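One structure below.
Every protein chain but one is kept in place in this view of the complex.
So that you can tell them apart, the chains are marked A and B in the order they are listed, and the count of residues begins at 1 in each.
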Amino acid sequence: MASSPRRPVSRRRLLQTSALALPGAWALAACARDQPLSGPTGEANSAGTSGSGSASPSPSAIPIASPQNPVKWPINPGNEAIASGLEPEANATLRIYNYPDYLDKAVIKDFEKEYADYGVKVEYSTFNDYPEALTKIRSGSVPYDVSFLSYNFMGRLVYGNLIRPLNHDYIPNIADVWEEFQDPWYDQDWQYTAPYVIYTTGIGWRADLIPEDIGARANPYDIFWDSKYAGEIAVLDDDREVIGMTILRDGGTNVNTEDPAALGAARDAMLEMLSLSQPRVTITGYTDIPEGVLSLSQCWSGDMITGQYYMPEGVDASVLRYWSPPNGQGMIGNDFMVVLKGGENPVMAHHFLNFMLGTDVSLKNFSWVGYQPPLRALTPESMVADGYVPENLASAVVRAEWFQVGYPLLELPPAVEAEYQAIWQQFKAGA
Amino acid sequence: MRSVADRSTRFLWPVLGLPAMVWIAIFFLIPLYVVFCVAFGTVDPIFRSPVPIWNPLEWQFTQVQVVWDRLVGPDNFYLPAVLRTLMYVAIAVVACLIIAFPVAYFTARYAGKYKGLVLALLVAPFFISYMMRMLAWINLLQPDGLVNSIITMGGAVPLDINWLSGNPYTVVMGLIYGYVPYMLLPLFAALDRISPSLIEAARDLGASGFDLFRRVILPMSLPGIVAGTLLISLPMMGDYFTSDMLSKSPNTAMIGNLINLSIATPGQSGQAGALLILVLLVLLIPMILYTRSNARAEVRS
Partner (left out) sequence: MTVSAAPAEAILEESRGAHRRRLRGTSDARAYGLATITAVYLLWALVPVAITVLFSFNEGRSRSAWQGFSLRWYTWDPTGSVLNDESIRNALSHTVLLAILATIITVPIGVLFALALDRWRGRLPQGANFLALITFVIPEIALAIGLLFMVTYLATPFGLGTWAQVVGLVTFQLAYPIVICRARLLTIGAHYEEAARDLGASAIGAVRRVILPMLFPAILVSAILVFADVLDDFVIVRYLSSDASTETTSMRIYQVARAAPTPALNAMATIILVVSLIVIVAGWLVYRRWTLKQGENTDVASLANTL
C-alpha cells in the first residue's frame, strides 16, 4: 500500500499490514495543520502551498537523500536535542509506535526490568503502514515517544518537525553496529536516527513445489512473467517494490526513476505480468510459501527466515529457498528508530534506543523477528553457524558490502510518488 | 382536558423522533457531505494528505476528473474492474435467484409442520458472520483442503486446482454463498403470502404447472424478487472483502477493491471519495426503488 522501501515484516504483522490496509491514518490529517512545516534551518519559505494556507516549503525545497547525495538534515530552531546527563523520567509510560509484532515482547519486558528503578512501563501501539504512521504522528493525538520508520519519509519527518535530534551521549551502544550506519547517507552523523534492521528484496520459494533453480536463470525476475506458474505466485503488496523489481528485470538500475517513459514501460510490463502469471498481491509470503498456498513469491529476506517457523507438519524447512542478486545489485533497505518530537519521555526514549542497539538485546530480537540487525558481532558465517539462519537460506543473509552496490528505495518527490501510486492502482485494478 | 392533551401530543411525537433525526443528520448527512468536500478538495503538496474544501462554491474537480478519466477517458483502467464487478454481480444475482426460489417455495408451500425448523435453518446463516463463512471456504479450498481431496479422490486423480489464487469462479461462488440468505428471506416472505387457495383455484381452472408458475406464482413473488435482487446487489457493489479473502489477485478486483485501495493510499483518498460518489449516483435509483417498495409493503401489511 504504502509507498516505501518496506520494513521487513514478520509474522502476523504482515498480515495486519496487508489486511488492515486501512488507514486509520490520514486520520487527523486535518489537524496536521497544527504543526506547520518549518523551512530548512529557519530560512524564509518562498513557495506557498495551496489550500490550508499554512506556510510550507515547496516540495522541491526538501532535499532527497541518497547514497550519492548524503544529506545532513538541519536542526530546526526550537527542536534541539535534549541536554546531557538528565535522569530518565520517573514512572514514565514509554509509548512505542511500530508495526504489530515487529519487536520481541520479551525484549520489552527486559527493558522494563532493567529500568524498574524508574518505574517505566512500555505501551506498544501499532500502525499498519508508514503513511498511516506519518499522518497519526503529525496529528499529535497520542504522545508517542519512539517509532520505527524508514527513510522514505525522512525529509517530511525532519521538515515537519516530527522527530527529535538525538543526544549521542545517551546512546553509546551505537558502537555495536556497522560503521556505515553510524553515519548513514540518509542521516549524516545519525542526528535523528538509530539503525534497526536490514533486508534485501528477492524471491522466496519452496524447492519441492518449484523444482527449478531460479538463480540459474539468465534473468531470475523473469519467473514472474512465466505463465507456467500462473496462479501459484505472488508479488509484494507494495508499489515501490513491484515497480522497482520490474525496472530491474528490464535491465534498468534506477528503481527511483522519475522518467515518465521508464515508468510507462514498467507499467506496461506489470500489466503483461498480470495477464501472463496472474500473481496474487500479498505480503503474506512468509506463511503462504511454507504452507504451499503459494509456490513462490517476491519477498523480503527476513520473510523466509521467519518462514521456517510456519512449515506445515511433514514438510521440512530445508525446502525453503531465497534468491536475491548474489552480487548485491538488488533492492536493499533498512529501518531505523527515532525519538518523536511529541513524546513526553525523551530521556527514557534515548535509553530505549540505546538498549535496543546493544548486541545481546539485538540478537535476542533477531532470533524472534527474523530480520537481521547490522551488528558488528554478526558475520554471514556466524549467523548460519549459530543457527539464526538455516543453511538453505544463507542467501537471505544481508552482506555489508551490498549496501555499496544495492538499490535503496528512496523518498520521492510528492508528484512522482503520485505517479507511482497511479501505476499501482492500475496494476491492482486488474487487466 | 382534551385540548391540553392534544397540545402535549403535538410536541410529544416530534420530541420522540428527535434523537433519531439528529443522529441521522449528524452521522449520515454530514459524513456524506465530508466525502464530497474531500472528493472536491485538494491534496497537500508535501504530505499528500487530502485537504477538504468545505465551501461548495470553491469545489475543485481535479480528483473527480482523474476518476472520470480512469473510467471512460483514454486511461480507462477502472473500466475492466467495473465491468468485472457488473458481471460478477449479475451472475451472482441470477444464481442466487435460481437457488433461492425453489428453496423458498418449498419452505412456504410444502414444509408443513417443519416450516419453523426449515426457516430457522435458512435464517441461520444470518447469524453466522460473513467472515466466518468465508473462512470456512478458505479452509475447504486450500491446496490440501477437503474440496481438492474430494475432487482428486485423495490424490488418485492428478488434478491440481488452485482455488484461492485469483480464481474468478471461487470469487463468484463466494459472493453467491455469502449473499444468498438475503435473497431467500424476501422471496420466502413473498411466496408465503400467496394463499394456497389461490393456487388451488388456478388448478381448478385447468392451469398446468408451468402456467401456474408463470401466471400466478411469478407475478405474485415479483416484489420479493425485486427486493431480494436489490438487497444483495447493492452491497455487492461495495464488496471488497470477498475478493480479498478468496483471491487476493488483481485479476478479480471489484469496484469495492478499487475504493478500498485508494482509501489506503493517502494521496488518493480524494479519488476514493470521488469514485464512491459516482457509485452512489448510479445506485441512487435502485436504492430509492428499494425504499419505495419497502414503504409500499408497509402500507400493504
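For the reader, a short list of remarks on this structure follows.
One rule holds for everything that comes next: a contact is a pair of C-beta atoms (placed from the backbone, for glycine too) under 8 Å apart; a residue touches a chain by one contact, two chains touch by 3 or more.
Just so it is clear, the structure is predicted and the values come from calculations on it, not from any experiment.
Between the chain not shown and the residues B:L79, B:V103 or B:V226, the one that touches is B:V103. Remark: the omitted chain is touched by one listed residue; of B:V72, B:L121 or B:I151 this is B:L121.
Note that of A:T287, A:N334, A:N354 or A:Q426, the residue touching the chain absent from this view is A:T287.
Considering the full assembly, B:N260 is the residue among B:Q63, B:S221 or B:N260 that touches the omitted chain. Annotation for chain A: contacts to the undisplayed chain at residues 11-12, 14-16, 19-20, 22-24, 26-31, 100, 125-127, 141, 282, 284, 287-288, 291, 293, 310, 312-313.
Residues of chain B that touch the chain left out of view are 5, 8-9, 12-21, 23-24, 27-32, 34-35, 37-38, 50, 52, 99, 102-103, 105-107, 110-111, 115-116, 118-140, 142, 144-146, 149, 164, 177, 180-181, 185-186, 188-189, 192-193, 195-197, 200, 203-204, 209, 230-231, 234-235, 237-241, 244-245, 248, 256, 259-260, 263, 269, 272-273, 276, 279-280, 283, 287, 290-291, 294-295, 298, 301.
Heads up, the rule we're going with is that only the chains that are shown with their structure count from here on.
Mean C-alpha positions place chain A and chain B at a centre distance of 38 Å. If you check the complex, the residues on chain A that touch chain B are 1-2, 19, 21-23, 25-26, 29-30, 32, 37, 49-52, 56-59, 62, 129, 131, 134-135, 138, 156, 159-160, 231-232, 234, 274, 278-282, 291-294, 414, 417-418, 421, 424-431.
Those residues of chain B lying in contact with chain A across their complex are 41-42, 44-53, 70, 75, 77-78, 80-81, 84, 142-144, 162, 164-167, 244, 247-253, 257-258, 260-269.
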